[in-house]
Structure formats: structure tokens, C-alpha cells
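Dropping a structure here in C-alpha cells format, bear with me for questions.
Just one protein chain is left out here, and the rest sit where they should.
Note that the chains are named A, B, C, D, E, F and G in the order they appear, and that numbering of residues resets to 1 at the start of each chain.
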């Protein structure tokens, strides 16, 4: 099994840490992982993205042109990465602020209204966990138990009290993800 | 005609400027010239040497292992450069302070007691000009007229009054050079 | 019209009393929200505009958050290597003694890696202006400790607070520069309050007037916030600046 | 024995009151006749010998005439790149806080190319000693102008005399260093007269005692001749030093 | 017991530095490697091992602090990125000339000049041919994973002390910024003066009696002696070339085409091999682990059995010269690579290979 | 009217700098090239042409003053020797990245480290391959006589402005310190702002209205654009390689062996040819005048007709790599050279040639 | 004496919602909008515009040059 994922959005949306939790979860499930961020000044206010690979084998290139799954959380990211999903792959997006929704017919498209759900949960910090839940529903590459372990590993001790809320958010994401287009 | 000369002695003996005057004289006689000094901290108090080449053709290497003429003005220089005279070439030295005189049999050896003559002239500054005279007697590679022109060129204006004394010194050198060993 | 005039009417009929100077480009600044660099840029350009010398000015951008100053200052500019702006300015000014040459530098740039170029431009009395943004931190690279970082202040390379015993005291480089005869004017200003902005601008004006009069090097230090590096909101960071930076770096003229 | 004792007898029977310290090697110094470097070397080594810490000392030789100091100072030494001795000393001292670490630097080395390393070692308060030989010139490379060269003074790069307007004033770097809290002791000495030699040695002793007591950085500037660079006899150069250098670089403690 | 972590390359390097028992780190911040000093400051290794971590006033300050510490026989580290490494060149030449061991890290970004902060491999020439003046060589290790960012600290110090030579770890923004699994070795104790002397000989300046004193210098005013010193260095370099070449071969047995790539580019090329297989193109990869000494002999041997060799670098073509020198005309050697902070994808590499050798 | 003088290489360079109408010299003393700044100070060119001569606080200061002056469209010069040139590497990379024209002189001495002050050619790699970071090239001229020390100032500026690229004159202590006849060109006037703009275009930062303003920078945070910038640089470099290769061939017609040597070493090899003749060995000499662009094509052609090629350098072997790359395996290529400040004599070169190829 | 009145125009696309103008305004004219702009910031707007006295405080401290200020000085009553 190898799952190649790109996660992209605004700097503040928790894109990098979502990738990190995914990577940690992978490790908990004894997978090989790589997490490759975009970095630099564009992160200040601008967009950020991270490539995460989970695999049962040693990972070769951390740099990819095409992905099994693209998770895009704003319009610029959608514009940039819709074309990078492998035919038959998955595009997952948050419709909030999306004016031009995805149009490809050769991939599976899902949406998760994570911003909306997070505001309902009254915690913007759960946003990326809701998205993660949605992804895990579509691609159960790691088991819930290992995700929680990964969460624990990636959060500093003093934030461990937030784990239950995050778990809830992940579950919410699993429940709320919607199919848009299926091939 | 090509004449390859090494001049070597103590820092204060005017070795470099003697070479310079010779080079200038060569230019006055429309020759190609090169003047290559040893430089660096050893010049401070230590020994100095300069390679001068006068030629009718374009000069190739300014660096030489063997010379047509070696002019050596102290013991260390004699020790170093006696062996560098081409067979049949000339070694000219000032005997002052020389404990181990030259011994080669395959070269022509001359001496000029320039230190002594200079002290008689009551001007240590003429020392190197006396040596130059001696050399010119042995190897009249440049004409006296051009030597004087060279002297003029190489001395700053304010020292031009010293030219007559230098001329005298050169002539003295021409007169006083002695044969030591002739092949 | 009466006192009951609406804002819309005022905008149509009133006098325009403040707008962006033409010597700033229309590009959106790359700085974090509330960062003092913006005001410092603007008042520098306002001074050049008011003096009518924008087309005779050459600015040197540093390496630091203001590395892209040339995207914002609408004049001829060179981007200098980290710390070397005063040398670059020297190279230009020596050849164009009648042009207005200035550097715009951060505290890492001017007071860490660039100390040598700073001190010697001062010592030679280069007839230039240095605008020096002291925010007590390396903003650009992610908030590392600078030589100007306060004692006990946290940064990404002093995560437990700067230890004065291990890393030294916040350096007052402007005071050091002021000791050199080549420096004709040294002042410390701030731009986090309207009155201070006005004063800072006056100081910058004086600095460029000095250059015009060939008096030597003028340095205008501006104590500023780096709210990102300090990890505070802009408003909070300005308060913190007032309470913590200014006691160590007191405002006012140091020389000239 | 009586007052009529001969010198030869005194040598045999008298007390030895002065001889070359064992912490100087037997190598002949590479310096020009009469150059102040020799005395400065010797008294530095005498202090270490008297403190009994020669085998706990690490010296840093600069680039300059004293580049070969390691041939003469009979202790562990490192040769540093031009101007970088204070950084090299920092590297050593941070790892051996109980050893005696000092740099020996000329004015070109310390106050021109090395200004940054100098200032920041001071600012960090590195617990080291800097022996700073100020002869107002680059001796080693043939007498070029240094930042410390006096106004009007001739050098091979100021052949018509240093022009203060073009090249700046002689820099008083020791005074600048003294402004930094990390510097516990800054003093200016000379070694061209016996009394001054005694004082200079005391200053060096104090500097090393400071290091022992972990007080911070001590700088001992020694105003010295470079008779070769100045193109004077040693005796004349010392007179010239007294008349011309000392008014600009007055002797005495500056701090501590 | 090895410890498993998910870390950035820069962090793994920093943690490995602590665990290696390194005595001192001196550095100056620069993207994309500031995590090294930030991690060290956060970890407070002075509490863990007594290790010194100091932020220098500049890269020049840092390299000369390393010079001082290394001259005192200590394990010293510095790190920077391209422009900062350029500033260290005089110091690096001094370290090599004085034969001082140390480990340096360059997390390369795109140049020239201020350039970009994105990954690049355009400092190969600077590192391998001599960015500083004079005839000298750095031992150069090129990590291709976060694991190697950690492992090469130990390897680097072994080589550095064995040969009394500075070692450069030539990484890039990609390896520095990415996170992977890394197995960390257990903490080594820092060596005492006695252990250092026993292990590596008594050459360090830590204070001695006159009769036993040590001198660290790269100066030799007498040319005869300077030439001797250079000869000694050259003899050492020949020894390193003979003993320390390291490389990795992937899928090379029956390869028709050979990729030569190091570091991040080698990682990318691994995937290109896969893509090639899918297309029926048999590609091998030789990954130099030491860039100097370069695996010239191995590449020369490989040249006997392939139709073409592609040097794949994030640069406009630098290592390709060493590949050509190794191949000496036997088969065509070409270069491919994105640059200026751009990164080629595995597909692009395959396309380039096809275009240059097959189409 | 040309003027005949007897001058040191360093002095000839300095005088030619004045006569070229150069606007500014910035430098820091170092042996064996301090005569450059000393001569300039003595000559007071500010009185002759208004030229600025300033002793900087360091080599780093000097190169960045050059950067400023060059960015202002002026003819700016700096000079130094090996350790000082290492310090300039960041600045040089900036000049190349910002495409600024200037002329630099390196009067090479033996390294590494502080080394010796005697002549050497061990900075070839640093100069030709890129001592600084990033993908860039310097145009490199190698004078082999005092005359060329003077002439290459004009040539250098022509190339520098034509390609908006820094030019390095790679000399050494031998050429710098020796005196020869030199014919000096008449004084050129310094160019006015208008002349500069007309001749070289309007890119300099000398103060403009906002609508016409100029920016000098080497930064491009967007990798796409940085890659484009690099491609532009590379296209320029290919043009230089096509148009500006310079070399001299001596006795090459029927040579059995070819010496490749530049600068002082080429002078020495000229005599070796003579000595060879006396022994019945037919030796040719190819002297690269531009070290970059390197006369690879010509050497490759020559390789068809000779039995062996000897790269003769005052180093442990650096240019020999470029010779090998040019020859690409056609004939054996060897290196010979003294180093560390030692200078090979013409006889030694001949002996080396015999030993490597004949005996 | 007639009160001086002022008005401001905020370039909401430039604005980064830093709040500095809000704090600087002596008459509490300015507030941040709940709606974000294209860059995701809550831009300033003159919530209490009538209170503006054209003191320029807001424009002086705005780092992003978002604020243009107009002044209106009514005919003096005595004239």
C-alpha cells in the first residue's frame, strides 16, 4: 500500500499539522512516512501545502507531480492541485469560499464542510481534524486507534487535554463527508 | 642575444634596484627585459634576489634554474647560486664576508671588491653601481650611454643629481673587476 | 454646507489631508499585519517626496523582512547582501556625492553581521543616511535572537529568554555609532503612535537635510515591533514595546 | 666584596634580576629592530609565568607582523585568520572556561577587518584577554593606512598624509569597546620607556586576573611604534609616538 | 537502544549532534536551516551533555569559533545555507590548511546571490572543488534522507578525526525541511581530554608545558615547507580517495541507462526507476554518498554496461563534470535538472532520459 | 600614442585602471598585490580623472562597495589575493546573480589557509567553478605578462559590460611582482551617465522617476521566476562560451606533445618548448587566455594530433580537469606542477613531460 | 467656532486588520469588519464616521497606507 497525498490551503488552516498527525498515525501503524512542506515567505499569510506519503515500503521520492488524494481547502489550492490528482484518485475539498468548484470527471470528488462544522463546534482549531476525518473515511489508510496515538505523539503534553475534542472532530468529519462526483 | 642573470645579496645591498637599472638600460637599448624579484618577509633583513633577463627576442620564462651570470653579494647567496651558473657562464662576487669562496671549475669566476671601493668613495650607496660596472665589463650587454639613460629613468627626478656619482662608480667597477678563475 | 455634512460629502468636497505618497508603489506590503516596517517605509518616502528628491535618491534594501523594500519604495534601489548595506551605499555615494543615498536596515543586519560595515561607514563619515529598524529580533528568518534582544526576552533561539550572562546585553549600537566623529546625527525614534510618527519623520527629514548639507552620516534608529516574532497581536506588541523596549532603548536625539 | 667589584664578578656572584622568561622561546624574533611587538610579547609571557599558568594558557596569533607569535610565545597557540582572533578565542574559551585564553592583535587586525568579531566578543562579555598592539599602521604588509592612522600621517596608502575628510578619523576602538557592559577592563598602555613597560605589564596582569575571576573581557591596548612603516629609526619613532600618537591615544585606564 | 522519531532533517541533524557527544555548535540563522540552532536552543544540550550552543554574530564568526574549538581538539559543528557558506570560505580553507576536524552542514538553497530559499543542489562545485582558496579538499557527505541527516553526524566526525580534515554534509532545503522516520542512536558521552588524546593523538591546543606545546597554523612562509605541507595534504587526500568512497546502487544489475544523483535528487530518481519499469525502460541509479571522494571508479565500471548516463541534479549541471571525468568518453553523459528552487519530479526525470538517450 | 614603461604587473594593472577611465577602485591590502592600491594612492587619480580610490575596512567591504558602484552603472575595480578573494565569495555570487559588470583581480598566492605569500595558481577551481554559491560563472582572464596585466583591464570591462557579468583577472604573485616592458594606452575619459546609458542601456540605479526606476537585486522568492532568471543567466553563459573563448597557440603545428598552461606557468612552458627542441622533442603549448570560457573545443581538436597532453599549473592539479573534460578520453592527459609557493622551472616541466609520456 | 469634521476612506483590500488605527483614533471612529477581505483579514471601516475630526492619527499609524483622510472646515460662523 502506498498513499500519496497533497494537502493545501491557507497558512492558518492547520494544513501542516494535519499532515503531521497523518504522518505520525502512519508511524503508529508501522508504515513508512514522509512529510514534505512548502516553506518560506509565502507561508506568511499566503498558501501552504504539504505532501504526505504513507507506504508499506521504503519511500522513494517525497516530491511528486500526481497524487492519489488531494485535499484542498481554498480556491487557489483547488486551482493548483485539481489537475494533480491521478485519474481515479480522490479530490476532497471544503466548499467554503470555493467559487469555481472542481470539474474533472475522471476522479472521485468529495466535499466536507469543515469550516461550517468547526464553527458549529465553536472551535476553529478542530477544522483540520474534521477534514482529516473526512479523508480517513474515504481512505482508511490508518486505524482510528493509531490516529489517536499519532495525535498524542504530535501534540505537546500540555495540549493533550484537547485530544478528546479532536477525536470528536475526526468522527464528525467521518460522518459529514459528502460525495460530489463518483466515477 | 639573451642574457639571463641572477643578482643576490642582503636586503640592504641594492640588489633589486641594481636589477632595475639593468632592466631599464636594456629597454633603452631596445631589448626585451624581465625583472623578477624574490619578495616577502625574508626581505626584511634577510636575503633578496632578482632574476633579470635581457634579450633581443620576446622573453619566455622569467623563472630559470640556470643562469648565464650569477652576481652574488654574500655567503648565503653564493652557497645558493654557485651551482646555478650554466657551464661556461660567469660568477661574479664581492669577497667581503665570503668565507667559502666559489670552487667550480667549469665556469668563469670574477670578483669585485665593491664594498671596499664604496667605502673608499665614502658612499655606501654606490656599492651596487660598482658591482654593475664590474658586470658590464664582463658582459657588455648594454652600452654605457644606455645605462646612464636607464639610471635616469629609474631614479626619481629628485635623485638625478646623484647620476654623475653613479657613473663614476660604474666606471670604477669596470676598472676594478678581477679574474679569479677562467676556463 | 453645515456641520451636518455627511462623510461622503466630506470625501467629495473636503481637503485631502492624507494619502499614500507616490513614492510608495501600489504593491501591497509583504509585512505582517501591524508591523512597523510599513510606517517607517512610508515616512522615509514622504520625506524624499517633500524634499522633491525622489528621483535623485538611491536606497539600499537589506536582508531582513524589508529585503523587498524595493518593491514598495518607488525609487531606484539596490538590494545588498546581509549586513553590507553601508558598504554598498559607500560605493554609490562616493561616485554620486550629490545624490541622496540611504540604507534601510534591521537590527540583525546592521548590528550583528553588519557591525563592521556599519562602524566603518560611520568612522569614514560617509555622507549617507541609515534608517535602522530595531525590533529586537530577526523577523525575517523566524524570530531568532538579535544582539538587540532584551534580557529575558524569548525568541526562537532564546526560547527560555535571553541569558545576558551567556549571550551579552542588548547592544546600543546607535550610541556607539554616535561616539564616532564621522556621525553628525544620531537619534532614536519610534512609530507606534501618531505623535511619534510625526517626530520620527522630522528626524528622517533632518537626516536627509544633513546629507544635502554634506555633514556626514546620520543614523535614525526606529524602535519597532515585530509582532510575529514576539508572538503578540500588533496592539499588544506596541504596548510591550513601550513598556520593555523603550526603557532599554530610550527615545530621543543622541547626537546632533 | 667591595664596591670595586668588576662587572664580571657581579655576573658570577650577583643576583640575577632580569632574564628572558622561559615562556618565550629561544627563537630570534622576526620583528624589525626596535619594534614594540617584542616587549609586548615578553611582558605578556612574563605575566603568565608569574601567575604560573603558562601551561593553562592558549594564545591566538593574528595576521599581522605578530602572525608568528607562536614561534616566540612558548605556549599552546592557534593562528587565526585576519581579524577573527576574538571568534577563535570564543570557540576555545567556551569549551575551556578555566583556561587562560587571549588574543594578540594589531590595529589592522582588530580595528579594521576584525571590528565585528571584536565588538561582539566584547558584547557577549567573553571572558578573555585581548592584547591590542596599536601602531597606527599595517606593519606586516608594508605600512598601509590603518583605521588608527593619525590625521596627516603618511603611509603607503596615504602617501600624502591621511585625509580625515576622505578616510575618517583615527578610530578609538578601545573607548568604543569600553562602552559595552561585557568589557570589565579597558586600558591603554605603552612600552617604549621602562616605566611604561612596568605599567603595561601590571595592566596585563590585571587583565589575566580578571579572566581568572571570570569578570568578562579585558582589553589592554598598547600604543607601539612601527618604525619600519613610519620610516624612522627606532629611537626617533618612539619620540614621534610620544609626541603624536599619545595625544590622540592618551594612556591610562578607560574602564575598570 | 535506538529511538524512533518523526523529525525534520534539520532537527534530526541537531538531535544527532547532541547524541554524538559534540562539544560545541556555533551558527547563525538562515533559511532553510534555522531549525538546527532553534532545536539545539530548545533542547538545552548544556543540561544534557554540557554541550555549548552559541549563536554567533555572523557566519564568519561561527566558522572561526569552530576553528578555535576544533583546534582545541573538540568536536565542533556549524551549519548554514548557501550565502552563509560562501562567507565561511576563508575559514574553511583555514580549517583544511590547519588540518582541523569538524563537521559543517550546508542546507543548500537556490542561488546565485540572495536567490531563493527553496531547495537546490547548486553548491556542488563550491563544496567539492574548493570554494575557498588553495589546494584542499573537504570530505563531503550527501544525505538523501532524514535518517542520513542524523547518521552522517557520527560518520562525519569519524572521518573528520581519522583524517584531521573538515567534513561538509551537503544537504538541501528539501532534506532539511521534510519529516521522515528516524532512528536515533543512544547518547554518547562527550570525550574527555584524555580520551581525545588517546584516540586522536596529542595535537590540540588546550594548554601545555613549553616542551609539549602544540601549535595550530596554516602558515608556512618558506615555500619549500609549504610545498611539503601541500604534499602531505595531497597524500592524505589520496588515502581518503582510496578508502572512503561511499555510494549506493539501485537496480543497476541489468540497467540500460544509469542515473547518477545524490541527496534529494537521488530520492526523486528512485521513483523514476519505478516509472521507467512501467514503461519497459531499465534504469539504474548510482547514488554517490561521498561527493568527495567521488565514486569515479564505480561509475567508470558501470559505463561499460550502459548506453547512457544522466547526471540528475537540482542545478544547471555541476556534478555532471565529475561523472564525465569518471566516464572519460566511454558513453554519452548528459545532465538534467530543474534549478533556482524548482524541483524536478520523477516523471520529468524520465522524460529527460527518454529525450536525451532514447528518442 | 602608446607609452612605454618598465613596471611591475601590479603597477601596470593599476595604471591601466586609471587610463581605462575606471570610476572607482575599492580594495584592502594584502601581499602580493598591495602595490595596486599603493600605486593608485600615489598617482592620485582623483586629480587625473576624478576616479575614486578608497581603502575599505576589509575585503568584504571592498566587494560590496564595488557592488554599489557597479549597480550605479560605474566601472568599478577591486583586487586582492587568495584569502581575501575567499572572503569576497558571497559578494561575487551577488554580483553574478544581479548581473553587474566589474573587474576583479586575484594575484594568487599559495594556500590553503594563510599559506604563503609566494606565487601560486591554486585558485583556479575557486575562480572557474564557482567559489561562491549557486549556478553562476565569472568571465576569467589569465594574464601571462605585465602587458596583459594592463591590457586585460580594458578587455575585462568590455566583456563585463557587454554581458553584464563580473570579470576576474586571475593572475599570480609572479606576474604581479615581476617587471617587464609595458605599452600603456592613452587615457580614456570616464564615461558620463548619458554615455553609459547610451552604450550599455538604462539599468543602473542613479536616481530616476518612479516610472523609470531601476532595481538591482539577485533575489527572487518565487522559484518559478528564480528558475527563469537562472535560465537567462545560462543562456548568457552559452553565448559567452560561443563568442569569447581566447587562447594562444605556440609551436602547435606538428607538436607530438601538448602543454596546456596559463599565466606564469605558460611563460615557463614557452621556454620548455625551446628546451624540448634542443632534445628533439616536439612540444606545443596551448595557453588559455580565457579560463572561462575554456578553449575546450580547440584542445579537443588538438587531441587528435598529439600523443599526450600535460596540464602545467602551479597547483596540485585543477585546470587539468577541464583539459580532461575537453579531451574526453582521446589521449592521455596528465598534470604537472610545483605548488605551495614553489615555481617549476622550464627544465622541470620538460623532465615531467618525458617521465609521464616518453620514458 | 465651527467644529472641524473629517472623513476617511479605507482601502479594504490593502487592510490587514491590524487594529492599530482603531486604537489610535481619539474619537473611536474605526472598527474592524466582521467580514474578511480577499486576503482573509477583517478590514477596518469607519463605524462611527461622524465622529471623525480628521486628526490623521489613523493614517499616520497605519503600516499599510490604507487610509486616506479628508478634512472639512465649515465656514466660520462669525464670517
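Simple rule for what comes next: a residue touches a chain if its C-beta (ideal position, glycine included) is under 8 Å from a C-beta of that chain, and two chains touch if they have at least 3 such contacts.
The shown structure was predicted, so the numbers you read here are calculated from the model rather than taken from an experiment.
Peer 1: Check the options D:47, D:122, D:140 or D:191 and report the residue that touches the missing chain.
Peer 2: D:191
Peer 1: Out of D:24, D:88 or D:178, which is the one that touches the chain we can't see?
Peer 2: D:24
Peer 1: Which parts of chain D face the unshown chain closely enough to count as touching?
Peer 2: 1-3, 5, 7-11, 13-20, 24, 28-29, 31-39, 42, 191-194, 197-198, 233-235, 238
To be clear about the criterion, only the chains that are shown with their structure count from here on.
Peer 1: Among the chains, which has its CA centre at the largest distance from chain C's?
Peer 2: Result for max centroid distance from chain C is chain B.
Peer 1: Roughly how far is chain D from chain E, going centre to centre by Cα mean, in whole Å?
Peer 2: 40
Peer 1: Need the CA-centroid distance for the pair chain D / chain G, whole Å please.
Peer 2: Using C-alpha averages as centres, the distance is 63 Å.
Peer 1: If you look at chain E, which of its residues touch at least two other chains?
Peer 2: Each of 31, 54, 57-58, 83, 90, 94, 98, 113-114, 116-118, 217-219, 221 in chain E touches at least two other chains.
Peer 1: Counting only residues that touch at least 2 other chains, which ones in chain D make the list?
Peer 2: 67, 79, 81, 112-113, 115-116, 119-120, 147, 166-167 - these are the residues of chain D that touch more than one other chain.
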